[in-house]
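This is the structure I want to talk about, given as structure tokens.
Note that this complex is displayed minus one protein chain, with the remaining chains in position.
And now, chain A:
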Amino acid sequence: MDFSLTPDQQQIRDAIFKLCEPFDDDYWLKKDKAGGFPEDFYKAVADQGWLGIAMPESVGGAGLGITEAALMMQAISESGGGMSGASAVHLNIFGLNPVVVFGTEDQKTRMLPPLIRGEDKACFAVTEPDAGLNTTGLKTFAERKSDRYIVRGQKIWITTAQVASKMLLLARTTPYDELTKKTDGLSLFYTDFDRSKVEVREIPKMGRSAVDSNMLFFDGLEIPVENRIGAEGKGFQQILHGLNPERILIAAEAIGLGRAALRKASAYARERVVFGRPIGQNQGIQHPLAKCWAELEAANLMTFKAASLYDNGKECGAEANAAKYLAAEAAFHACETAILTHGGMGYAKEYHVERYMRESWIPRIAPVSMQLILSFIAEKVLGQPKSY
């Protein structure tokens, strides 16, 4: 067991921190206030070839593992980019994994290179207002009409739908009551975002205002058959394939955010003098900070254990879920502690930690809730009856 980064991995971390330097606290503070996609940041990441980090070399990627992708995403978040920085590029990194695994050669060469070059932005449309976490209950319907599908229905919370030119869509192709196996009947598509057939409404939300999340109303979106990924009716299984890496990336991003908060809090605790001494000299201030460090680093170990299992082709469901849960909670505590350490200044936007706090809610809720993770672990690891 060697827990240290290899020189290559260290180099990735260093290079990302350097790339993020121009996108400093002020940049993200302004983005948070004014909103608007961080286009220049996205372009810098794309231009330096980072979007293809975990994509195969055959389509222009670097062919590295989820471990390296997680290091990259963590560094973006840790640099102060937080979830705004991470979410701006998140989907490009691993979102199209179903195309890598289940796509035809034609689909791979058509779909992946423009995404890696940053020319295409994609969004991932799964969640629906009436289905929630129960993905097999999705209702948005893609009806087959000769060489195309016609899509009608609704999606909610779809991130980057304001700026995306492409959409990875999970939709029903067989009505639920005609199925013998209830996990069948959904199909996966990667297609043009035709805004004349999809109405997009942004959801005003608590944080990360630079990266939008939206309601989508599909009114006859046409998808050519050649944009269906893999077999019809097997979309749910294809999505499952990419869930663990996605959890690992989110966990790494959350830890990065928590570290950014802890860095700010530690610096403030050293410098702020009250009662004639730095506030950090009080154990009431320093112990919570130390506890946050311990929680974040423990979550980080679980995250990279899960990543290492995945990269070695081993089962990692329990670890990836546990990592997401631990990382989200640790990041949240770190942000909360950072605000309390700053006292009144923690509530002021210019000290940044309140922004981190608002962003730290995202990994707690999405892409899967704490409750569902615990239900999963209880069932799969501890042999309890399935509860969902």
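Please note the rule applied: a residue touches a chain if its C-beta (ideal position, glycine included) is under 8 Å from a C-beta of that chain, and two chains touch if they have at least 3 such contacts; residues count from 1.
Definition applied: contacts and distances are computed from a predicted model.
Here one chain is missing from view; checked against "Electron transfer flavoprotein subunit beta", "Glutamyl-tRNA(Gln) amidotransferase subunit A", "Phosphate transport system permease protein PstA" or "Putative monovalent cation/H+ antiporter subunit B", UniProt names that protein "Electron transfer flavoprotein subunit beta".
Within the complete assembly, residues 7-8, 10-12, 14-15, 18-19, 47-50, 52-53, 62 of chain A touch the chain that is not shown.
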